[in-house]
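Take a look at the structure below.
Here the complex is missing a single protein chain, while all its other protein chains stay put.
Let's turn to subunit A:
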Amino acid sequence: MGLMDKLFGWMKSKKKTACILCIGLDNSGKTTIINHLKSPESSHQDVVPTVGFNVEKFMMSNLVFTVFDMSGQGRYRNLWEHYYKETNGIIFVVDSADKLRMAVAKDELDQLLKHPSVAAKRIPILFFANKMDVRDALSAVKCTKLLGLESLKEKPWHICASNATTGEGLNEGVGWLSEQLQTLRP
């Protein structure tokens, strides 16, 4: 009986699901990242700006991810907070080539962290400093500084430079995220 339980438990944990929210300013590459994570092989198709949000489901490192790919356009950003309560982890994508809007990204991040449903939970946040391939793109360290992540102590976080069109850096980030999800909810 003990053996069977263990076995079942192990099998169940293999099928564990995680609800992830993917947010960030418009044009930062959220949809491109999710598309790449879902099917890395498919040659990158043209993405159009997301309207509202998309829900994607895929398996990654023993976890079933349900990702809410939110639109980053100003008029849709107020949708984000409706999903904070259910989420187990957050992917925050910044366009590291858009220096001008780093301040806007920081403002949105601050509002996210201030939100009661997020402040109350110890959920992992994964940052992608996306578009690292663009000339003059800011490094992950620079992004850390500009987003003020040094002072983010109460949540586990990780930042990766990434290129969503080639998939560079994505696996490292998602690996960290699934590790966090598994340790936080054994």
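Quick note on the criterion: a contact is a pair of C-beta atoms (placed from the backbone, for glycine too) under 8 Å apart; a residue touches a chain by one contact, two chains touch by 3 or more; residues count from 1.
Simple rule for what comes next: contacts and distances are computed from a predicted model.
**Q** Missing chain's UniProt protein name, "Septum site-determining protein mind", "Bardet-Biedl syndrome 1", "Glucosamine-6-phosphate isomerase" or "NEDD8-activating enzyme E1 catalytic subunit"?
**A** Of the names offered in "Septum site-determining protein mind", "Bardet-Biedl syndrome 1", "Glucosamine-6-phosphate isomerase" or "NEDD8-activating enzyme E1 catalytic subunit", the absent chain's UniProt record gives "Bardet-Biedl syndrome 1".
**Q** Who touches the missing chain here, A:K16, A:K38 or A:R101?
**A** Checking the options A:K16, A:K38 or A:R101, the one contacting the hidden chain is A:R101.
**Q** Looking beyond the chains shown, say which of A:N27, A:N130 or A:N163 touches the absent one.
**A** Candidates A:N27, A:N130 or A:N163; residue touching the omitted chain: A:N27.
**Q** Mind pulling the subunit A residues that touch the left-out chain?
**A** 25-27, 74-75, 77, 97-104, 106-108, 111, 136
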